[in-house]
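With one protein chain removed, the remaining protein chains of the complex are shown where they sit.
This part shows subunit A:
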Amino acid sequence: MLVGIALENNKSNTSKPKECANEMSQYLVAVASERCKRSYAKIFGYFAPRLRSYALKQMGNEALAMELVQDTMSNVWQKAHLFNVEKGSPSTWIFTIARNIRFDMLRKLQNRKEDICSDDLWPILCETTADQNEIPLDEQVTLEQVGQLFNHLPDKQRSVIEAIYIDGKSQQEVADQLSIPLGTVKSRTRLALQRLKDMLEDHD
């Protein structure tokens, strides 16, 4: 029933956006300070249907749209104290929350294993979530290491690699220059790269 009351209010609000913003700000403050459910119902009544239309357009699916509305409006309830009237209007704050949730939802749907989430990008709902799962990073190879290993290659392999990767010659040019068959250049290159790779792996 509360929902019905909120809807009546909307109709007078839409013509006066500024007054509406002031009114919604006051409701948000009441939610933050007193957990006022009546105030929250007004905010919900105004924004939830609009967010659903926005979400339907963005997600193209009723169930996902409703999930986006629910997550967004939950944040509005649970984190109302983070709304700062000096930083912008309630609608801007609520849009940015919805945008963030959509960003994360889309990545989850696409099964992307990216360690970037909307809270980092748009810190509207700043809170640090402790994530202890640090992944150890493999040792990195440096140019100096490659240079040292390079010197350990047999002379014949080294001269081929040098000509190709440093002088930028083609394998045919190297074959002509060293007066050896192209096949030999190819096999020396392959052996040398394999050897470097093995040495790099041993190095770890």
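List of remarks:
The rule we apply is simple: contacts are C-beta pairs under 8 Å (C-beta built on N, C-alpha and C of every residue); 3 or more make two chains touch, one makes a residue touch a chain; residues count from 1.
What we mean here is this: contacts and distances are computed from a predicted model.
Of the candidates "ChrR family anti-sigma-E factor", "Quinol oxidase subunit 1", "Methylenetetrahydrofolate reductase" or "sn-glycerol-3-phosphate ABC transporter ATP-binding protein UgpC", the chain left out of this view carries the UniProt protein name "ChrR family anti-sigma-E factor". Within the whole complex, the absent chain has one touching residue among A:29, A:64 or A:82, and that is A:82.
By the touch criterion stated above, the residues of subunit A touching the omitted chain are 2-4, 6-7, 10, 14, 17, 20, 35, 37, 40-41, 44-46, 48-54, 66, 69-70, 73-74, 77-82, 88-89, 91-92, 94-96, 98-100, 102-103, 107, 112-116, 118, 120-123, 125-128, 134-144, 146-147, 150, 161, 165-166, 168, 193, 196-197, 200.
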